[in-house]
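Complex shown without one protein chain; remaining protein chains in place.
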Amino acid sequence: MTKFQKQNFFQNTNESYELLPFRFARINGRVLLTNLVGEYFFTKDEVLKSLVDGTLPNDSDDYLNLRSLHFICDDQTQSAKQLLGIKTRTKLSNYSNLTSLHMFVISLRCEHSCPYCQVSRQSDDKLAFDMSYETASKAVDFALSGPSPRIKIEFQGGEPLLNFDTLKFIVHDAKEKNEAIGKDLSFVIATNLAVITDEILDYCKLHDIEISTSLDGPASLHNHNRPRPGNNSYELATEGIKKVREKLGFDKVNALMTTTDKSLDDPRIIIDEYLKQGFSGIFLRPLSPYGFAIKTKKYNAYGSKKWFEFYKTGLEYILEINKSGVHFREFYSATILKKILTLKDPGYVDLRSPAGIGIGGIVYNYDGKIFASDEGRMLAEMGDNTFEIGNLATDNFKDVFLSDKLLDPLEQSMTTSAPRCSECAFEQYCGADPVFHYATTGDFLGKKAESDFCYRNYNTFSHLLDTYDSNLETRSIFESWIN
Amino acid sequence: MLQLRGSTKDFHCDFIGHKMLIISDDSSLPFPLREKYAYILKENIDTNLPDGFGAYISQNASVFSTSKHKNWFHIPQYMDYMEAGDIINFKDDGSIWAIFRSNAKYNTFLLTERCNHYCLMCSQPPKSKEDSWLLERAMEAIELIPRDTVRMGFSGGEPTIYKEKLIDLVEKCRGYLPQTAIDILSNGRAFSDPEYARLLHKIDHPNCMICIPIYSDVPEIHNYVVQSEDAFDETIQGILNLKALNQKVEIRIVIHQQTIGRLVETCEYISRNLLFVDHVALMGLEITGFTRANLPDLWIDPYDYKDTLSQAVAVLNRSKINNSVYNHQLCTVNPDVEDNYVHSISDWKNEYLDECNKCSRKHECGGFFSSQILYKHSDHIKAFS
Partner (left out) sequence: MSSSLNFDSQCTSLEAIKKAAYVFSDRCALDISEDESSYICKIIPKKDSTIDNYEDFEIEFRNEVLDQELRIEIANKTDGVKNLILAFAFSKSGLSDND
């Protein structure tokens, strides 16, 4: 039929194109390009050069893909700019749900004496280290007065179960006050499970309270990390996990590991322990700087290099597990992949810019002090009150969120304008961690070339993208993790 | 396939032009209503026809031979599906047209054959002839359609060539049929004018979906498929304008040789840029209209692209975009798309091959268009045991 035009009739004869904002990095001999909203493309050095020169042929696959992914636009695709605008807006709107995680430190007392813990006290002095009803009630008012439609109250310590009366008080108080407000309210207790009882579990069942516990690995490692009288932290934790599952349901308990330098020896034994306990995944958590770097105020790349090796070995091992047909996630990777592959923000506090402090979660200390993050509270225990952003006795939600004590670190740590970050191909996935940088370098922004945080993130992003993009099987495993 | 239009040599009418009536088989219908109805005589018996109906139809001509009634039509055999509730247009030259069938799951109104695209696989090859009477009939029919109709569609050609008149049609739907969801098939380009999108939005129809094709994330391919330069960008702009006003939009992709190569990329493009669309339809090729002429450039065996289809569905599912696979046979798709597999949109194109009679899953399978059976279908049709 002659009425139809051939394909080449529709080929664009105008060969000029316009570059859209993008950044690049080199990974394993390939060049990674990321655009304004974090969409990415792997290519070769020559393509990057001709792309920037304006000489990329408009019928090449690279051209078609780069145009579809909004690295360039031409007179066929003027809509690209508007679409990028919409995507930018979508990403920004992730920040509109201000503060849904509220951490209530209801007791500093603990029967464990973990060496890396800066906050707990071995004491029976309830008056000195427990949250009072009066403070608790103010904290509930404060939490419910924020704009977020979802409120998660997390009980923290020390060991929060040592102050179970206040815990019950808060649950009742929050539920009662919320009746008129109608937010989606949920509760979780962060406990080592050593002192859990049937009575407590019955209560949790009644009020649909979830349990988050600690499991650092097999008995030898866990008990080494977590000394307590009897040296049986592991036994109590695993029995506790069983009990919670029987009473509350299998998925009502999750576990977090604290990564210490002893953990770094072999991630596999830790992963095996999580598998054995029936968990559907593990969070290979970054090394907490608070036992190491903060005390010495000295940058120590050793820690994060070793962690990165630990993480890579662990991830590799977990991928093998998945390939054998067992669905098991690594939550840190899953969080980052979600940021890379979608416009949604998984809300991981350390990977947000503006930073997640205050906005991502807020801490009410037993004595009524308000902290911008859990790490900020730990810093205060070590004598530095920089991240104490208010006090329940005197401040309301608005006071705290508009205070310079919160806004200064947020503003000063923004990655979009920071040296290095502003040119970094991973900036869209990364975040600002003003508490970490303040603790290690004394300023909120930190020097990224020397930053442990940057080292860890830069390498993790590179590694994940490279792995995701090189192997179809791995790709589909990763994709199953982010759903 | 049902024939919706027919002619009868044996008829009598006293009106000039046309008359649109609903079929009734109720001989005791209250007298004042009868004028709007055509009485259908199903039985092959000579009875006294009730008085006062707008017209009379039967397959049995003899009942009319002695009749004193005017306006009777002896309907041809191939239109014996007609039944109470159907809306029929009668013309003074004896032609009849079943414009709405009450028993159909889904009725589509062709509004025009004119179009500013000329798609390689168009099932309704565009004509340039003035045909706005089609729109006028649809406007009339809306008054007669049962209020409890769940869903119906308007197609073309390109319905937006009517500009404001199409908007009037939507307004009339909202007035007469507020419970009925409507689909309008359009290439979306007219909505790149924000003013036009706003006109539609102002009507505030409770459930109106604009169904817009995007055949590729590569503009040159899309433009080639629709045979129109600059189509892609305008269509995207149209979708953005509609969604900015919260108007429902479905994206349609017909899968064939020209679109399969970037089907996955196209779905990725949608999931990144048009995440807010309400539905994506992935459709198999119907072998009618232009498709038959362009078959060598279009045909690809669904069996050969089933993995690509799985990937495309996975991309959309991952982004939580509602999506459906239409016009495919169950034995040509992978099990992982079955959650998105849709049996059939309309109820009069499910036909089957001999092989299908052995198939344990025939009742779940959408089967074929008759055109597919006639001209081309997958070489891999294989019964499930």
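A few points about this structure:
Going by the order they are written in, the chains are A and B; count residues from 1 in each one.
We adopt the following convention: a contact is a pair of C-beta atoms (placed from the backbone, for glycine too) under 8 Å apart; a residue touches a chain by one contact, two chains touch by 3 or more.
Keep in mind the model is a prediction, meaning the values are calculated, not measured.
Checked against the full complex, the candidates A:L32, A:V47, A:L66 or A:I86 give a single residue touching the omitted chain, namely A:I86. Interface note for the absent chain: among B:A244, B:L353 or B:I373, the touching residue is B:A244. Hidden from this view is one chain, which touches chain A at 18-24, 26, 36, 48-49, 52, 81-82, 84-90, 92-94, 301, 343-344, 419-420, 423, 447, 449-450.
One rule holds for everything that comes next: only the chains that are shown with their structure count from here on.
Centre-to-centre separation between chain A and chain B, using Cα means, comes to 49 Å. Remark: chain B residues 118, 120, 217-221, 223-224, 227, 229-230, 232-233, 236-237, 240, 265, 269, 272-273, 275, 290, 293-294, 314, 318-319 touch chain A in the complex.
Across the complex, chain A meets chain B through its residues 1, 3-5, 7, 9-12, 39, 64-65, 67-68, 76-79, 82-83, 86-87, 90, 342-343, 479, 482-483.
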